[in-house]
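In this view, the complex is presented without one of its protein chains, the others remaining in place.
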């Protein structure tokens, strides 16, 4: 089909992108525009629906059908669209506040119903658009606009919450790892059912470096573990560490100490 | 303190109870009224807060402070009360629709914040007060007022959802098992943090027998597994079945076939 | 022994008993039989708020009032001619509304010590045995005993036998009004087809009741209520919520759209969902959402995709939809919002009726957010007005409120099924790609009525973005330009005002064009006002009546009509809401008449007020 001939450029709109210079959203936008042509979809059959937040400006920059809706409701709007137009490829763009604070109920119910849509959850562990309050994913003790003495709430682990809501495809990737991000985007699109893609996204204005440990050369290898089907859970500077189950408790073992890779 | 001298009667109000004859709510009310005096709390320091639903009529029948609020919000109201009056003993009474449909967001956020309150979730797998629509806990294929051809949505597993939301005390009990119910009520009250008590409750008008397998003499032993600290997971007519982990997959084994109890 | 037959123009019967006594079924059966016979009818079911309040108590009394006649009937009637009570509480709760000389049929078994106690009669007092009911014709019948004897040997347990008691009553009333048992017999056969023994038992009891009329010692008189002269056509008896469901389907079909109904259960709106969920074959999708916000936003998503998006609730649920309604009107997508009003505020009186959500419909959102508002004036009018709501939503690309209420939602009246041809056309304008090379699509380009096109996903070349932030006219791009904002606010208002061009002019329901007094009602008060005005005119006064069904915008000629009367009286089942809008918009010093009791106006209340106003 001709759509195969599309290029990333075909997904760029005439609106100038209005994120802060250096925002992680730019990289995600670029990767999504890059992956789109590879999915073999006709542009007119793609719909991006977002809530409110910096991340939720996303649809304006994708030359497909799109809706920039209201805070927290993109998942519910997408449900109504997908329920009636199953042939469309529906993408939800949402932030950690949009999806898990005000939008928490619609998120878990969408996962439960398992409509065949893709959720891109831009997690910067902060409220960006409203200028830096802590979010449900901010770590305990987070000093933010609304918590000068540090937050007291325990954060959600988005993946655990979505598993508990019986999500059928749950993945985590990063704005700073284009290759892995593109890979996960394709996998999510391929999954029949709701795909939840949590994307670590750096907000360099209000929460700069929140994910540095995972994204920066120096520490990435030591702190990040890439899970691959049927491959052992190995990470570390020289892939010398692994994760093994000690009964039910996952423990970190040193492969050097004669623990085999099985 | 004198409150110790209270009896179940002291918790009965002058309002006539308005549930259908045979409703499981009666038994739960009775057990709660029975347990209260044993908790050593002063009546004036106990508050019951509910949403809307048959189950949510509960506060009117408890002679403590109480609020019959609006649908789905009891958890949020209780959060504000507990945050400002930590010395009070706060009990939330809610239904499967109240807690997990319209109230889902407040429920998971309460569990995340882990305020020291008790949630009594009356799960009858149906909307009782509105006369029998399926709920987020109704099994797939449920024939109900709103689903004459059977429901298509996958249900939540309340315990899994609450675990995913990082709940710190999660238990399940039954209207028809007063002893276990009272036990769990006391344990929940003792837990410092949010206690979620899912109570299987029979709606004999719109969903009669939903839990028969677990509650009726004939099948109870075979179908119900009581989890006790540090005791192996054993059930079955003559406690002949057990659950063992085969790697990560729990499998049912027959103790007769020489599987030891360790 | 057979007894004389007296001819009557109309009769009001009230069946009352425990929620468990099958009162609603009995009433519905008689209603259907009367409808088939050709009587005009109006019914008023009155449920307790609890699913099954304790048996025998006043709180547990369930009632079904039905008014049928050979003349035009527009209300269930202020007082009843016949009161059927299954227990003492039912009598106590309703005897005040029985006409002097009226008939009481009482199930004596429901008047034992226990029941008298539950009904809070003083120790040892039994109304059937003292002279407290002297001004009525009382027929104490041990219906329970008679039913059991009639079913003796049927093999049924007494519990099951007793379930047929209502059939005995029904049979007796059929006898009293010379009606055939056929349709009820058919119903019984259908209903219990899996349990032949119950079919037999119920039919047997029904007949027993019927024959009891002849055999009863205390002679009962029989009455005849001739058929009404309806215009020809196939009639059916319909409740407001059913009519609403059918109206939605009819509109979607006419518009060539699929119907998406996103809702969350709530009394008294849920029955619309129950009805629609049976009609998937008509391209109807019902979605029981997790809450009201998901209900409306999923409907917005469906509308964005080219469906007729509809959401429904009652007051408390509507209050949760305000923000999303604002989004829909910013997006300029079709959306129908059904509000089956109930007593408020907050949870209020869930099973009672009220008209107190009009101002919420008009103003219950942030910012300048005008939407169209229509209301139904009777059970069957729910069909026509929800149809209009759909037409306006699709043709104007805007959210439209359809207001019903508990009274007409559960009330019933005979209704002549319209043919598709009789219904106004609904023109859906999906955008086609007619762009010239290099031309950019303008999603907010407008026609002469300021209406934009509906460009739905899947249409090649019309890819575009919509959103809730203020947009530049035509292009739809985000715009913070001050003048553009004012322009857009004015356009959105003008678009709604313009709907006045596509709706009928306001007609007077009765009375002269000019005069001393106009009674102006809206929505479900139609029947009561019509009847009251008719009575007042009969008694020689001059009054006119107009009933509003289009509330925003109003019909173009409303101001002119109001100007033709010295006084305007506005009865509402609220604390005065329409009157606020009328006074502001037309600067007419209208007089309000308000009832806030969760009950429709009685004809008596209205006639008194009208005459008082005329003085």
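Read from first to last, the chains carry the letters A, B and C; within each, the first residue is number 1.
In the analysis below, a contact is a pair of C-beta atoms (placed from the backbone, for glycine too) under 8 Å apart; a residue touches a chain by one contact, two chains touch by 3 or more.
Since this is a predicted model, take the numbers as computed values, not measurements.
Peer 1: So there's a chain missing from this view; which of the remaining chains does it actually touch?
Peer 2: Counting the whole assembly, the omitted chain is in touch with A, B, C.
Peer 1: Consider the whole complex, including the chain that is not shown, and state which of B:31, B:55, B:79 or B:138 touches that chain.
Peer 2: Considering all chains, including the one not shown, the answer is B:79.
Peer 1: Determine which one of A:89, A:133, A:166 or A:195 touches the chain that has been left out.
Peer 2: A:133
Peer 1: Pick from B:28, B:47 or B:181: which residue touches the chain that isn't shown?
Peer 2: That would be B:47, which touches the missing chain.
Peer 1: Per the definition of touch given earlier, which of C:298, C:311 or C:360 contacts the omitted chain?
Peer 2: C:360
Peer 1: Among C:148, C:464, C:549 or C:595, which residue is in touch with the absent chain?
Peer 2: C:595
Peer 1: If the hidden chain were put back, which of C:22, C:468 or C:571 would touch it?
Peer 2: Final answer for the missing-chain contact: C:468.
Peer 1: So that we can see where the missing chain sits, which residues of chain B does it touch?
Peer 2: These residues touch the chain not displayed: 13-15, 42-47, 49, 52, 59-60, 62-70, 73, 76-85, 87-88, 105-106, 109.
Peer 1: In the complete complex, which positions of chain A touch the hidden chain?
Peer 2: 16-21, 52, 54, 70-72, 101-102, 104, 127-131, 133-134, 136, 145-149, 205
Peer 1: Quickly run down the residues of chain C that touch the omitted chain.
Peer 2: Residue positions of chain C that touch the missing chain: 48-49, 59, 293, 314-316, 318-320, 322-323, 326-327, 329-330, 343-352, 354, 356-357, 359-360, 362-369, 467-470, 480, 482-483, 485-486, 489-490, 492-493, 574-575, 579-581, 583-584, 587, 589, 595-599.
Definition applied: only the chains that are shown with their structure count from here on.
Peer 1: Decide which interface, A-C or B-C, involves more C-beta pairs in contact, and give its chain pair.
Peer 2: A-C
Peer 1: Centre to centre, by mean C-alpha position, how many angstrom separate chain A and chain C?
Peer 2: 48
Peer 1: Two or more other chains in contact with one residue: find those residues in chain B.
Peer 2: In chain B, 101-102, 104, 136 touch at least two other chains.
Peer 1: Which chain C residues reach two or more other chains?
Peer 2: 290-291
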